[in-house]
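Omission of a single protein chain aside, the complex is shown with its protein chains in their original locations.
On to subunit A.
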């Protein structure tokens, strides 16, 4: 097990290396002047283009440029992100907790609803609830995230007016935050507000979380429902389920304790990868709902040619993905005693 973890963690520097080489190599398709655009933040700088090219060595050969980047990165300097108007590392520290916050709130409805509907469908194969679950999964699984977000906003914010618009706080709370900010402890605003006992801010953040959470839940649920259903049907046909029934156990005990426990093993893998994806920033959901996480920052950096931002975002996603995939594998070994990594 230990060797397995070490082997997988050794993959981390490889991913970082390949990603950074890829991005610096892609930049070589541009002219030095175009590369310099990534560093320009004011009119004054724009007038001194050759100076910027010289300063950052943008007319140097590829390996020199790459080495410059490595030297800077090794000192913990990932550059300045012009889209967030802050150094890349500070931006990540500020925004990552918000992404974790959104992922945490999405977790329970996502897995709870998917497993619940999938189990019901599996137990009632080909009955009405099963047909409903399958149609639901096909329909929601086929609506792209950005369309789902727009539909929810139009209906619940535009038409019914019961949900707030995009953003993390309503304008009144934003003013309150400016005058009397909630002390930053975890970086997740709802939890910080709770710790500070600031109920208005807490409720406001929760209200703004509802639509993004519904979007993520409906879009990601299709896979969970179908996998739970399939493995539930398979588990119900196993010998141990028949044995449990023959022992005279109640229907409920057989279904939930014997069949579902085993049926959940493949579900755990899917759910794990979905959580990993959520932590990697739900780029589209965060952008539509103006959620201040790393996903919306990455999209903004990409749209505004903020190269240090793009690089920092990509590397962060690479690290999160490798680490989370490892966590999912370890978790899987923990719940299924038959799985051993040797």
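Some points to look at:
Going forward, a residue touches a chain if its C-beta (ideal position, glycine included) is under 8 Å from a C-beta of that chain, and two chains touch if they have at least 3 such contacts; residues count from 1.
The rule we apply is simple: contacts and distances are computed from a predicted model.
Missing chain, UniProt protein name, picked from "Response regulator transcription factor", "Glutathione transport system permease protein GsiD", "ABC transporter substrate-binding protein" or "Ring hydroxylating alpha subunit (Catalytic domain)": "Glutathione transport system permease protein GsiD".
Touch with the chain that is not drawn comes from one residue among A:5, A:26, A:64 or A:108, which is A:26. Screening A:150, A:195, A:210 or A:241 against the full complex identifies A:150 as the residue touching the chain left out.
Of the candidate positions A:236, A:284 or A:328, contact with the unshown chain belongs to A:284. The missing chain lies against subunit A, touching residues 11, 14-15, 18-19, 23, 26-27, 29-30, 138-139, 141-147, 150-151, 153-154, 157-159, 161, 165, 277, 280, 283-284, 287-288, 298-299, 301-303, 305, 307, 310, 313-314, 317-318, 321-322, 325.
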